[in-house]
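For reference, the structure is listed below as structure tokens.
What you see is the complex with one protein chain gone and the rest in place.
Just so it is clear, A, B and C label the chains in written order, and each chain counts residues from 1 on its own.
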Amino acid sequence: MIRVGIVGAAGYIGGELLRLLIGHPEAEVAAATSRSLRGRPVDGVHPNLRGRAGLRFCGEDQLDYYDVLFLATPHRQTMRRMPEFLGMATTVIDLSGDFRLRDPGAYEYYYGVAHEATELLDTFVPGLPEFHRDRLRAADRISVPGCMATAGLLSLVPLAEAGLIEESVTVDARTGSSGSGARVGPENSHAERSGALRVFAPTKHRHEAEIAQATGLGVTMTATGVEAVRGVQLLGRARLAEGVGELDIRSAYRSRFAGEPFVRVVAHRRGLHRFPDAKIVSGSNFCDVGFAMEDGATHVTVIAALDNLVKGGAGNAVQCMNVRFDMPEDRGLEFTGLHPN
Amino acid sequence: MIRVGIVGAAGYIGGELLRLLIGHPEAEVAAATSRSLRGRPVDGVHPNLRGRAGLRFCGEDQLDYYDVLFLATPHRQTMRRMPEFLGMATTVIDLSGDFRLRDPGAYEYYYGVAHEATELLDTFVPGLPEFHRDRLRAADRISVPGCMATAGLLSLVPLAEAGLIEESVTVDARTGSSGSGARVGPENSHAERSGALRVFAPTKHRHEAEIAQATGLGVTMTATGVEAVRGVQLLGRARLAEGVGELDIRSAYRSRFAGEPFVRVVAHRRGLHRFPDAKIVSGSNFCDVGFAMEDGATHVTVIAALDNLVKGGAGNAVQCMNVRFDMPEDRGLEFTGLHPN
Amino acid sequence: MIRVGIVGAAGYIGGELLRLLIGHPEAEVAAATSRSLRGRPVDGVHPNLRGRAGLRFCGEDQLDYYDVLFLATPHRQTMRRMPEFLGMATTVIDLSGDFRLRDPGAYEYYYGVAHEATELLDTFVPGLPEFHRDRLRAADRISVPGCMATAGLLSLVPLAEAGLIEESVTVDARTGSSGSGARVGPENSHAERSGALRVFAPTKHRHEAEIAQATGLGVTMTATGVEAVRGVQLLGRARLAEGVGELDIRSAYRSRFAGEPFVRVVAHRRGLHRFPDAKIVSGSNFCDVGFAMEDGATHVTVIAALDNLVKGGAGNAVQCMNVRFDMPEDRGLEFTGLHPN
Partner (left out) sequence: MIRVGIVGAAGYIGGELLRLLIGHPEAEVAAATSRSLRGRPVDGVHPNLRGRAGLRFCGEDQLDYYDVLFLATPHRQTMRRMPEFLGMATTVIDLSGDFRLRDPGAYEYYYGVAHEATELLDTFVPGLPEFHRDRLRAADRISVPGCMATAGLLSLVPLAEAGLIEESVTVDARTGSSGSGARVGPENSHAERSGALRVFAPTKHRHEAEIAQATGLGVTMTATGVEAVRGVQLLGRARLAEGVGELDIRSAYRSRFAGEPFVRVVAHRRGLHRFPDAKIVSGSNFCDVGFAMEDGATHVTVIAALDNLVKGGAGNAVQCMNVRFDMPEDRGLEFTGLHPN
């Protein structure tokens, strides 16, 4: 049994970690912290856990030592407290943004503050099993990518690494309201947010930097809030390298993702469900990846969809834990998603 | 030109008053107050008014004297300040709950505080032209009913007054998120509220008291938040008086609402749009009223739908102003609603 | 391993049976029929099953013999073919409406056609483990209740049986669009159905008869389509027997549902999630049951919520199979639901 602690368990990512880990047959949630809800049952804020968890939130001062400590803590705060967290567990899996970018300059540009733990940056392994599985088997410091970044990495890195796309890519990301967390404010109120198509980050979204870092391409990303609670869908447009055709793209995805438990290539000529749609993967750990191009086209459009709280966050983190502790990768992550939904 | 002032113009009811009055050919919005947004353009918080209004919010201390003063102010605060407001305008149209119930005991039971201006209670005329048109022509103190109450009154009073229903009625009201105003809180956050079926008032909703007061019947009302921004739909179930049949009900509605510009009787045997649906009347000043019963039934189900911000609030208030100032009742209220929507 | 067949596997209930049974560790889906999609992969219409099922639809003529045959077939057709189905499996679990009502007269009144297999009516056990567990352990003909009926039965039967409520009950049911199945028509089109509050059955909904049959009370039910794909929420209002108070109601539910894996009593004084909400149980096999009443009230309001395709259909059917084949009742039904969602 793996003994886990969750720091910041009252938020949406924290709640999703609770849901997945309570249902995980080889994990035991030994501690779930919340500053404001200390002592209160976790199912008060996570009502889906009613009857499934007798657990109560504890304070951070009550933490001791765990096999795995998941950090669902805000950026800035996370880097400041990281040395402390590293002493509390064999393996730390960080879901904040603080250890995703290796370049402190990029961090400062995108987050607006200087990085305060630059010496630790290189010690974290990116928490994306599809690309870093071997390193993750032995990793004790894992930094899970951002939700839109994960969609971008899974759809763009295979093409970039194979040299099939060139120079620069434009990325159009859409996200549901849970992506901004359980914070309260006018921007999140139902009346304002319902049905909105809100371009909340026309430029400089932080996940843009992660995609640029991993692909080595210039990335121009725009992020729009759409009507959904969960879900990220990302469209990327890239210039094809000389002579690259549809079959090359399809083969690159197929070979890269052969045997992957959580990536499905979805690119059909017809039908209602031709391309990745966040609606289909909601609640599951899948990231569907697809693409479209006309014959003789100079550009390809790639499409990826995932649930921001699962493959874009808590599910991906649990998958990393499974890799790290040598368990079947889909343990605790078997839920397929619902249709219709 | 009627010179109007709006107190509390930054909220949703205030914004709707602005929308309707700016578009009203015989009204001039001379003042729109907001404590927190004084000096700021009104289209900052009401972006639909961009390009239609150069208006800025003013402070309440900048108010002078108006033909009509609309109060979109919170309850309690409104009754305390009413003497002051009454000195600022020929006609005061109050959209708060403070002057809807004539019985101070009922007010205290439903609002949880004692009424502080009981001497004024009898001086207000209910702001529902369908039932109080003659008094409204000369009224200078008008209290607009609550949104669910308006739906309840228009569907139940005609039957109660005609003696077609008896004793007690159960009311099931459903409402969109704008009904709780522009307040910010976890209960209004998109992630929590989206798709919810939230029974937020299983008993003791304040609008229950208004329906009971006007019908003289016992009323048991339940209110549920449903997925919508605007809209109220109300179902009422009442025991029929001895010998009452479908034709009696239909005739009662038809005769009561003949010539009414904003009440439509919608009760068809078939079709997609057989009964009142809040979706159809969104943005308009209509309240659709319908009913259903089987042959030989002992009970009738009445159904009403309106837009809580229009016929359930600001539109109804403007209709009252039109009556009071002897204008065509639909002046400024011509919008028919959208389909599909 | 239990060998199962599914007749009518291309619809929404059929797809949900596939989802649950493919994930069930002790079941093997040996056949899934579709007349129009014979030979096509099941994940073409059920895209959530991509990568989880190599299965293809077969024709009904290809069926042989199964441990369990699930019928997700239309009413009328089901009763006509029932003798044939009964020869194809040890246990038949019927999800159609044809064997829910024991009284052929009631069937004819509510379904508009005469029952054609009246001799079989008494041989079916109601597929609701909470009330018929003992009989289900040995049942080979099981009729799963309707989705709204299940919500009604779980919230009303405990009170009726204990003599806490009397005479008649009014029921207000709300349902998502998946309740009308995968049929195509203007009434189901997104533009018409989105955001609708459509009273599609003001009287005579078929599930009303099931609630009346089980409670022995007079039931007047209204059904409204609300904005949701999945989900049923039901409000019932009933007159309390002499002297019954809140504690009696709470005790009745508590004792009746003690140890039940899929019924949770949800009735809190405060908080965002005070009462059952279909949003919270979406995808899960839970039916949440709650109630509200004022001190000294003459009536109680009961509230129940479930996912119409799970506890209101396929999940309940799988739970019955688990009971019948002596497996843990939650086998294959562990998914807790998502929050936020």
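The definition used in the following text is that a contact is a pair of C-beta atoms (placed from the backbone, for glycine too) under 8 Å apart; a residue touches a chain by one contact, two chains touch by 3 or more.
Predicted model, so just to flag it, every value in this text is computed and none were measured.
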Omitted chain - touching chains that are shown: A, B, C
Listed residues A:V226, A:V265, A:V310 or A:M327, member touching the removed chain: A:V226
Chain not shown: contacting residue from A:K279, A:K311 or A:R324: A:K279
Of A:R3, A:R38, A:R102 or A:K204, the residue in touch with the unshown chain: A:K204
Those residues of subunit A which, in the complete complex, touch the missing chain: 170, 172, 174, 186-187, 191-192, 194-199, 202-204, 220, 222, 224, 226-228, 231, 233, 235, 237, 272, 274-279, 292-294, 297, 299, 301, 303, 305, 340-341
Touch residues of subunit B, complete complex, unshown partner: 12, 15, 19, 22-23, 44, 46-52, 178, 229-230, 264, 266, 271, 273, 280-284, 286, 288, 334-341
Interface residues of subunit C (partner: the chain not displayed): 12, 176-178, 182, 184-186, 188-195, 229
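Rule of thumb we're sticking to: only the chains that are shown with their structure count from here on.
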Inter-centroid spacing, subunit C versus subunit B (mean Cα positions, whole Å): 38
Geometric centre distance via CA averages, subunit B-subunit A, whole Å: 45
For subunit A, residues that touch 2 or more chains besides their own: 12, 178, 229
